[in-house]
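Encoded as C-alpha cells, the structure appears first; notes follow it.
Omission of a single protein chain aside, the complex is shown with its protein chains in their original locations.
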Amino acid sequence: MVNLTELENDALVEIFNIGVGHAAAAMSEIVNEEVVMSVPSITFLNRTDAAELLGSKKDGERICGVSQHYSGAFATEAILMFPEDKSLEIVRLMVGDSMPLQELTEMEQEAMSEIGNIILNACVGTLANLFGSELHGSLPVYHVGTSTEILSVFGEQGDDVVLMLHIDFVLARHQIHGYVAFVLDLSALHDLKEQVDRYLARVLGQA
Amino acid sequence: MAHSKQVLVVDDSRVSRLMAHQFILSKHADWQVTEAATGEEALQKVATFQPYLILLDVNMPGMGGLAAAEQLRAQCPQTHIFLVTANVQNAIRNRAVELGVGFMEKPITETRIHQLIDSLAA
Partner (left out) sequence: MPEVLHRLSLLESIVGAINLGAIVLDENRSIVLWNGWMARHSDWPAATVLGRDFFEVFPDLQHKRIESAITQALRDNFQSLLSQTLHKSPFPLYAPGASEGQERMQQAVAVTPINLPGVPRHCLIQINDVTIAVGREKLLREQTLVLRSQTFSDGLTGVANRRQFDVTLEREMRRAIRTGNPLSLLMIDIDHFKDYNDYYGHQQGDGCLIQVAAELAAMLKRPTDLLARYGGEEFAAILPDTNAQQALQMAEAIRLRTAGLRIPHEKTGDQLRHITVSIGAATKHPDQPLEIAALIGAADRALYLSKRSGRNRVTAQPA
C-alpha cells in the first residue's frame, strides 16, 4: 500500500522518537519522576486493519482516545490511544492517586486530554519543525469506545491510510503500550512522503 | 594543524548516524567517524581503538545507551562521552553526572554538534 524506503522509514521513526522523547521530558517535569517514552516501530494500515490491530481480544474492552486535528502543510487527524484501564493507570500514576480503580471521572478525562495534547503536539511539532512546515493544531477531544468507533469519528474516506505509531510508556516501573494513529488521505500521505524526502535531501546532502 | 581525531557515533537510527557523521565532517573534514548501531557493537569497536569522542544515543534496543555508557566509560577512560537524547530530564542528567559523561539534546543539528566539538577543545 505505501512504499517507504528503509531510509524514509528510519527518518520517520527517529523523528517520532524525538517527539515522544520531548513529551516524556515534559511529563516527567509535571510528575517529578522519571518518564521514558519511545516509538519502537511504525506501520501503515488501512482503517479496518488499524481497528483490528487496536481491537482487543477481551470482549467489551474499551479504548480511550484523545484526538487533535492538524491542518496546513498537510492535514491529519491524530489520535493517541490506550486501552481504557491503561489510560486510567497512566492518569493515576501522573496524579499520584492511590485510590482503587474505578470509572474514569470527568477530571481524569481532562487529565488524559492534556496527556494526549502533550504527546500529539510533541510528535507533530517535531515533524513540523524539522520539515519547516506551517501547521495549525486544535485542542484535544476525548473519546471512549471500540477501536472502530474511535477511528471513524472523523468520517470515512475510502482511501484513507492510517500511520500507526507503537508507543512504549514507562513510569514508576509501570510499562504501558499504546498507539498514536495519524489518519491521512492520499494527498496528505503524498505530502508527508515528499516532506520526508526533502528533509533527507537537506540533512544528508543528497539530491 | 591539529591531529585528526576519531569519533564513534552510536545510534540505532541510520538517519541519525548519517546526520551526526556529516555534521562532524563539516567542521573537521579530516576526522575519522566510525558508526555503530547498538551498544554491543560500540563495545566491540572500542576493543581496537580509543576514540576522542563518543556520541551515544540513549534510546536503543538491547543494551541501551545508559548501560553502554557505563561500560564505555570504564573501557575508555580518556574519551569524551556524550549521551544524546530528546528526553532531557533530571533523572537522566543525574545519571550522566554519576557516570562521568556529558549529554546533548536531540534533534541533532549542525549547530549543536559544532558547539559540542568546540566545547571539547576549550
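Here the chain labels run A and B in written order, and each chain numbers its own residues starting at 1.
By our rule, contacts are C-beta pairs under 8 Å (C-beta built on N, C-alpha and C of every residue); 3 or more make two chains touch, one makes a residue touch a chain.
Note that the coordinates shown come from a computational prediction; the quantities given were computed from them, not determined experimentally.
Student: Touch partners of the unshown chain, restricted to the chains that are shown, please.
Tutor: A
Student: May I ask which residue of A:Val2, A:Ala26, A:Ala75 or A:Val153 touches the chain that does not appear here?
Tutor: Here the residue in touch with the unshown chain is A:Ala26.
Student: I'm checking contacts with the chain that's been left out. Which of A:Met107, A:Ala172, A:Leu186 or A:Ala201 qualifies?
Tutor: A:Met107
Student: Give the residue, chosen from A:Ala75, A:Leu135, A:Val170 or A:Leu204, that touches the chain omitted from the document.
Tutor: Of the listed residues, the one touching the omitted chain is A:Leu135.
Student: Touching the absent chain in the whole complex: find that residue among A:Val2, A:Leu53, A:Ala75 or A:Val95.
Tutor: A:Val95
Student: Give me the subunit A residues in contact with the hidden chain, please.
Tutor: Interface with the chain not displayed, on the subunit A side: 26, 29-30, 72, 91, 94-95, 99-100, 102, 105-108, 110-111, 113-115, 117-118, 121, 124-125, 128-129, 134-140.
To be clear about the criterion, only the chains that are shown with their structure count from here on.
Student: Name, in rising order, each residue of subunit A that touches subunit B in their complex.
Tutor: Its residues touching subunit B are 6-7, 10-11, 13-15, 17-22, 24-25, 28-29, 33-38, 40, 126, 130, 200, 203-205.
Student: Give the list of subunit B residues in touch with subunit A in this complex.
Tutor: Contact set of subunit B toward subunit A: 13-16, 18-19, 22, 59, 61, 85-92, 106-107.
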